[in-house]
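Have a look at this one.
Up next, subunit A:
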Amino acid sequence: MAHHALNLSARLAGSTAIGVMALALLTAASDAAAVERVTIVMDPSAAQTNRAWATGGAFDLDAVYQRLIGNDPETGEYDSSGLAESWEANEDFTTWIFRLKPEAEWHNDWGPVTSADVAHSYEIQTGPDTLATGVASLRGGTAEIIDDHTISFHFDEPKMDFDFANAGRGSMYIYSKAQFDAEGVEGYDNEPAGTGHFRFVEREPGRVLLETVQDHWSGTTPDFNELELRFTLEPATKLAMLLSGEADISVIPRELLGDATGSGMEVVTSEQPSKQVVVMPDGLYMKEGDPAFNPGLPWTDVRIREAMNRALNRDEIVEALYDGEAEPLVRYGMHETHEGYVPELAERFEAEYGFDPERATQLLEEAGYPDAFEEPVIPIVSTVSPGSPEYPTMAELIQVYFDSVGFQTEIIEMDWASLGALGRGREAYVIHPVQNAPIRPSNVALTNTFLEEGSTYHGYEDDALTAIVEKMAATIDPKAREDLMREAFTYAFENYTDMPMVSLHHPVAVNPEAIVTWQYPGVTSNGLSHWHLIDTVE
Partner candidate 1 sequence: MSKFFLVRFSEAIVALWAITVIVFALTHLSGSPVDALLPDDATPEQAQMLIEEWGLDRPLLVQYFTFLGNVLQGDFGDSLKWRGQTAMGVVLDHLPATLQLGSFAVLIGVVVAVPLGVLAAARKNSAIDTSANVLALLGQSIPNFWLGIILVWLFGVTLGWLPTSGRGGFSHMILPAIAMSWFQIAALTRLTRSAMLDVLDAEYIKLARIKGLGERAVVWKHALRNAAIVPLTYFGVLAGSILTGSVVIETVFAWPGIGWLAIEAIRGRDYPVVQSVVVVFAVIYILANLLVDLLYAYVDPRIRR
Partner candidate 2 sequence: MSDSNRPVLEVENLHTVIATQRGTFDVVDQVSFRLEAGETLGIVGESGSGKSMTGLSLLGLVPKPAASVVGGRVLLDGEDLRSKSEAELRQVRGRKISMILQDPQTSLNPAFTIGNQLLEALQVHERDSRQSLRQRAIQALRQVRVAAPERRVHDYPHQMSGGMKQRVVGAIAISCAPRVIIADEPTTSLDVTIQAQYLKLLEDLQRETGLALIFITHDFGIVARICQHLLVMYAGRIVEAGPVREIFNRPSHPYTRALLASVPTVERKVDRLPSIEGQPPPLHDLPKGCRFAPRCGFAETRCHEAYPGHSAGRSGHPRHIVNCWRAEEI
């Protein structure tokens, strides 16, 4: 009997082994043909749904649905690769007109794309239950259908970033009105029909399967038949999937890229930087009369903020957190491809922000904290944010630097949402990392970062800067705007509103046996786009 049981398990193991071998043979056989299915493994998006307006921007069906405005795959600039062939705003940016491509058509025979679809999409995406990113840039307009392929939006106030809201980082994906009229929103849930290069096949827990639309209306067709998205959180597992051939493309943390290339994989990165990372001394609600102002925060003192910056050895940070693969960041929200770029700041950076622990200690002394810093303790948030696996290590490293110049610090573990809640409650009296992903137009970045009604993850507010940014937001004249932006960036630079860390491209690891290359600019919130440009091995 005892032997019997052992035999049973031996037989079980045997049959499993045979099964595995058969499986291996099958995969080997299909390898001979061109790549049939491209599998990408990535972190699960925050919201798994077919409704784009119920996501914060990382939308699983980005390859299925399209927006009005496209982005150039190389430069990331707006182009006509979206559903609109052209668009323009009037002089004071209160009216925007979009002309749609007449040849664009819906999957599953829902007909051509019309202005009615756009008006319908605008309505559902700006509803009260929307989670969409930048919805403030969308709201407040009335859609006017001029003809089947022309639509305009009218606003009471200038809406200068409406194009941004309709391009890569925006979430204004266009949904079919015809499908909605026929099936309601459940139609989107069950059998979503888009206009992109890939058609929805099925969504299962942990996985989305898409198929290539043959003879796509745009005239281009990807060279593979299926696109599979797999969602996995564990970095080691994502790497394992790539190395075992289960995934062709893997979105893994930078520190694992070396492991991937060491095993024969290759790294593809976004054409443009896809995000800027800073560490934010939050909770600086310093506008006159703000009840949330906390004078007890040491970093209300600009000298302390400079000392914090001086304490950081940015070369080491790049080395330790980004494997040396990152560009230095000079000013959060500022980028040379956008308005208001101040080139001199880069030159001043070393002198004013450079690593200088002695200067930092001296600044502490000047600010009234001689002989190191007893009280209060500076809370550094260690958090996990999707797409930023390095944050916890960053918190530890910052603590090391801070401690070494005389700060007293503690690390507080907090999930990203709880940090947001602190900000919303205007009591984010903590130091924490935050990112600008993708790098947004300067006006969006400035209003988001420095105004009270901006994002809850930013907390530097003072009267002078608020005045500059509000004035900029209300200004239409391009030259005047440019000047105000430069003024705002310079002011922020000189007042050490944050600790600039790095500017990053978005890398993915690919299996060279399946993937030749993939060109994407890095303009979406998770950095990925232009799925049809995945080029597979013939």
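As a selection rule, all candidates are chains of the complex that A comes from, given by their letters.
In the analysis below, a residue touches a chain if its C-beta (ideal position, glycine included) is under 8 Å from a C-beta of that chain, and two chains touch if they have at least 3 such contacts; residues count from 1.
In this text, all values refer to a predicted model and were calculated from it rather than measured experimentally.
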Touching chain, any copy counted, for subunit A within the complex - options 1 or 2: 1
Flag every residue of subunit A that touches candidate 1 in the complex, lowest number first. 1-2, 5-6, 8-9, 12, 16-17, 19-20, 23-24, 41, 44, 46-51, 54, 56-57, 128-136, 185-186, 188-189, 204-207, 230-234, 236-237, 240-241, 243-244, 246, 415-418, 420-421, 424, 434-435, 440, 448, 453-457, 525
